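Contents: one structure, followed by commentary.
Every protein chain except one is present and positioned as in the full complex.
Which chain is which? They are A and B, in the order written, and residues in each are numbered from 1.
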Amino acid sequence: MNERPNGTKSAFAAAASAVGRWFAAAAQWVGRFFVRYWFFIKKILIAIVTLACSTIIIFFILRLIPGDVVREYALSIAQRRGISYDAAYEIAVNLLNYDPEAPIFTQFFKYVGGLFQGNLGASMYVDGVTANSLIAQRLPWTLLITSVALIISFLLGTAIGAFMARKRRGVANVLLNGYIVTSGSIPDYLLGLLLVLLFAYTLPIFPAQGNYDISVCTPGFNLPFIGSVLYHACLPILAYVLSQTGSWALMMRGSAIGVLGEDYINAARARGIGNMTINRKYLKRNAMLPLVTSFAVTFAALFGGSTLMESIFNYPGIGLELAQRIGQKDYFVVQGIMFFSSFMVIAINLITDCIYSLIDPRIRETNK
Amino acid sequence: MVENQIVQPHENIVEIEHAVIDYPLRRYTIRAVTDVSLSLKRGAITALVGESGSGKTTLASSLLRCISEPGILSGGEVRFYPAEGAPVEVLKLSPREIDRFRWEKVSMVFQAAQSALNPVYTVRAQFEETVREHGMKWSRERIEQKMREVFDYVKLDYDRVARCYPHELSGGMKQRVMIAFSLLLDPELIILDEPTTALDVITQDYIFSILKRINREKGISMLLMTHDIGIVAKFADYVGVLYAGRLMEFGSVFDVFRERRHPYTKGLIRATPSLIGDLEALKPIGGSPPDLRNLPQGCVFSPRCPYCTDACREREPDTAVQGGRCIKCIHGFEEYE
Partner (left out) sequence: MSEKQSVRSDPNGGKWGDFLSRAGSTFAALGRTIKNAFVKLFSNGQACAGFCIIIFFILLAIFGPMIFPYDVTTNFSMRFLPPSWEHPFGTDEMGRDIFRQLISGTSNVLQIAFYTGLITVAVGTLLGIISGYIGGIVDKVIQGLANIVLTIPSFPVFLMLAALFTIESPIELALALSAWSWAGLCRSVRAQVMSFRERDFIQICAVMRMSKFHIIVKELFPNIISYVLINFIVAVRNAITGSVGIMMLGLAAYDPTNWGSMLERARNIGLVNPKVIPLLLAPLLAIMVFQIGTVLLSNGMDEIMNPRLRVN
């Protein structure tokens, strides 16, 4: 009799303490999670803020577009669908994500709301074509070209740069130096133009344009298609690689010369570590670290530059689409694509930052 | 017959003969070491003293044949006598042989121990890499056991330090890691290139007590480069004095400190403060350190030497040898004032 309330009390206390312990454990776990991954969490937060700010910037670029464009578009909708101007204007505003007559804050929230729903903006000239659909169609081609070119040129360039730093005399160095200067001085799209002229028209080895040959294959996962895609991608990739490798090599050379002066290289040599290992694990590994940070910047440059490169090769990637749409003054698609590309650059920046902190143990400590 | 004979190891562990080391630069060549002959006694601690730029580090690296670029050993011989087997001509080893020779016979603790470890790998990874690069098929357990042993010598906690990256260690710890590292493959000689320059006095003392113990217990010979006379007096058995790439004086610490012969050595000792001595009595050596691009005629020390004669300015003095002691001075072993 006496014990029951006591028992319930103790049971209650036990339960409470169990819950309390559970909460404490959970809190501790969350705390530890935050402490351990704070570096990454901070990076992600910064990325989100940057994205928000670039949205504002793009919104202001959007506001540079004269408002009449929307009214003309509404008129054309009204004519095509036979509805009143006001109804057509409503449709136009929703499609374009932009209402030039509303107050600026409403405009902005409408724009951001549209972005959150995944509506990046519609074409004013072709019904049913939106930035989203264009990105889905075109982006893979651009990504194929730029990422393959970026990886090849990075690997090749760092190898050349490390070699040049190690052997600073000799014919090979002079030749490579010449290559670096020339490749750094020809804009990549002009190099592309030269390659087209040489290998597509003068010596018809490679195709001059397009992404695959519809007459020899059907799109899908089959060998002729993949072969055709690679065949068509050769020249653009070659153009990028030829022009990018030089700048990677230059950066790597500077960085590697710095590393060669470090004490740990000499110490490793005194320890009887073979030349191969020193080159790979001491020189290249350490000299490459600072280069990883320029990966994202280079990607942004390639991505932006793809506008010109794809125009040269008539390669139906996102860059060619962008150039054509700007030429047609189809601004809302353009800003959608630009928003998306800045999103991608931010994402890649974030990824390279994280990779960098994984491969350089020093960064994790200093940035905490 | 030969098998039963117990071959006594040579009394010297290293003999350097007439070493000349040049740094060819763009317009001129700098001679960092000029005609230095030196033999290191087995099991002893030999110190080389000299100001910065006197060629200590360069001479030491020549033992491992890893003089920093673009320096080259343009003359002389370096002979190493292992405990067992035939003497090794270090300068005639093939690249493959020299890689094995380094660290297995002679290892080194660097002046810049703070940055002598690769920053992107853990301490353990670098120890394991060194073992593997020397073609030794040790298991992970064996490596760990060996690492524990050498870490014990320098009083480091294996479990804490081995998985650290270099930047996570303090200066003194890094220095001790480097000493442990030098013991890893049981070398016969350890070169200590100013092993305590970047450390405070207490850590310095601690490190030298560790080194002394290693020398006594393992019988490893040591070659110490320093500019600290106090350390030499306390720690070393033999001492050599370098000036402008020349060996000015060599002998046992006892002899050299008791009978100060060479004017430069005298100056060095007189310029060293001591706790009980009179600070006012300290006398710095006049003049400035030599410029290797533009050395004086005759004896290189003559412009700063208080006992300089006309003959000193004319030709470089020969080295006078007397019972394991040598002096490169015109006055030789005579008394002079």
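Here is the rule we use: contacts are C-beta pairs under 8 Å (C-beta built on N, C-alpha and C of every residue); 3 or more make two chains touch, one makes a residue touch a chain.
If you're wondering where the values come from, they're calculated on a predicted model, not measured in any experiment.
> When the whole complex is taken into account, which chains on show are touched by the absent chain?
If we consider the entire complex, the absent chain touches A.
> Using the document's definition of touch, tell me which of A:65, A:129 or A:292 contacts the absent chain.
The missing chain is touched by A:65.
> Just one of A:91, A:112, A:234 or A:300 touches the chain that is missing; which is it?
That would be A:300, which touches the missing chain.
> Thinking of the whole complex, not just what is shown, which of A:286, A:342 or A:357 touches the missing chain?
Of all options in A:286, A:342 or A:357, contact with the hidden chain holds for A:342.
> Considering the complete complex, identify which of A:59, A:89, A:189 or A:295 is in touch with the unshown chain.
Final answer for the missing-chain contact: A:189.
> Provide the residue numbers of chain A that touch the chain removed from this figure.
49-50, 53-54, 57-58, 61, 64-65, 168-169, 173, 177, 181-182, 184-187, 189-190, 193-194, 196-197, 200-202, 208, 253-254, 257-258, 261, 297, 300-301, 303-305, 307-308, 311, 322-323, 326-327, 329, 331, 334-335, 337-338, 341-342, 345-346, 349
FYI, only the chains that are shown with their structure count from here on.
> Need the CA-centroid distance for the pair chain A / chain B, whole Å please.
The answer is 54 Å.
> Mind pulling up the chain A residues that touch chain B in the complex?
262-264, 266-275, 277, 281-282, 285-286, 289, 359-362, 365
> For chain B, which residues count as touching chain A in their complex?
Touching chain A: residues 61, 64, 66, 68, 95, 98-104, 107-108, 110, 112, 115-121, 129-130, 133-134, 165, 167-168, 181 of chain B.
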